[in-house]
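Dumping the structure here so I can ask a few things about it.
Only one protein chain is missing; all other protein chains are in place.
Coming up: chain A.
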Amino acid sequence: MQNFLWPLRFIGSRIVLLVLASLIIFFSMAFLPGDPAEVILGVDAQPDTLAALHHKLGLDQPLPVQYWHWATGFFQGDFGRSYGYNVPVWYLLAERLQVSLPLAGFALTAAVALGVALGVFTATRRGTWLDLVFMGGIQLTKAVPDFWLAMLLTGFFSLSLHWFPAGGFSGWGQGVGAALRSLVLPAVALALPQAAVLARYTRSAVIAVLEEPFILTARAHGLSERQVLFRHVLPRSLPSVLAVLSLQIPLLLSGTIIVENVFNLKGTGALLLEAVNQRDVPVVQACVLLIVAVVVFEKGLFQWLEIRLSPWLSSDRNGHAA
């Protein structure tokens, strides 16, 4: 019974969270000083021009009415209309997600592949000079700010070697190859610091498992180091690696704003920043809710995965994860 109700409870509580988030965003934007019409019309605007625009944007209505309009629209799939761009918000989001989603996906894949591989590699060679060299490199990468890394990468790989474009996104229309090529450097700039963090956690997790008595038992049974690693160590250390990863995904989402700027990529990060600066409330609402939704559901997914991958936990935790 509990198992059956769990997804419903999970989704229901997340929706309540989203509604609360939307209320907080809406009213905090409303109480921030600044008027979207003033931003659009600039400083030569006369009071009657401002009033005309207020009316056009629906800003002359009371705040609760404005929120109600937005919220009822939202639950019918209408995200509202951008004040500044004067187009439906979903249209802007769709345009920007074409850049942001592949970038985040690319960066995430690279961070996981590199981080986990390095973590396992160094853990199994603990104390050797290879471990020392890689750990030093990892510490260094962690300390490097991503915008500076982005600059180094463009200076070397674009302006000197001409392997990759220095910035911008060619768009999917120009071919998948060109589009991916323009995302390589930003994805690497995003992924490297995250991979470094992941590598450190993976290393400690793997080392912790390696020191457990059952590994000794496994070795005593005559399993090869390879078998020990893949059959016993990795499955056991995966949950704690996943826990770190679930914390990193929000960082990858927010980190894109700075990296997007250096590479002149116009993703959701840039859109959100611009919308806040223009008091474009419908766009801010949609962008923040998107991030909140991703974080909330991603956390849920990872919790679920963690439990599935940790059979030794499931007897007492299954059903209480929400």
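Criterion: a contact is a pair of C-beta atoms (placed from the backbone, for glycine too) under 8 Å apart; a residue touches a chain by one contact, two chains touch by 3 or more; residues count from 1.
Operating definition for what follows: contacts and distances are computed from a predicted model.
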{"item": "Chain not displayed: protein name in its UniProt record (\"Fe-S oxidoreductase\", \"NtaA/DmoA family FMN-dependent monooxygenase\", \"RNA polymerase sigma-70 factor, ECF subfamily\" or \"Peptide ABC transporter\")", "value": "\"Peptide ABC transporter\""}
{"item": "Contact with the hidden chain (one of A:G73, A:G167 or A:P250)", "value": "A:G167"}
{"item": "Contact residue for the chain not shown (choose from A:P33, A:G77 or A:G177)", "value": "A:P33"}
{"item": "Residue, one of A:G105, A:G155, A:P235 or A:P311, that touches the chain absent here", "value": "A:G155"}
{"item": "Among A:T49, A:T72, A:T109 or A:T128, the residue in touch with the chain that has been omitted", "value": "A:T49"}
{"item": "Hidden partner interface residues of chain A, rising order", "value": "32-36, 38-46, 48-49, 52-53, 56, 82, 84-87, 92, 95, 147-148, 151-152, 154-156, 158-160, 162, 165-169, 171, 261-264, 266, 270-271, 274, 277-279"}
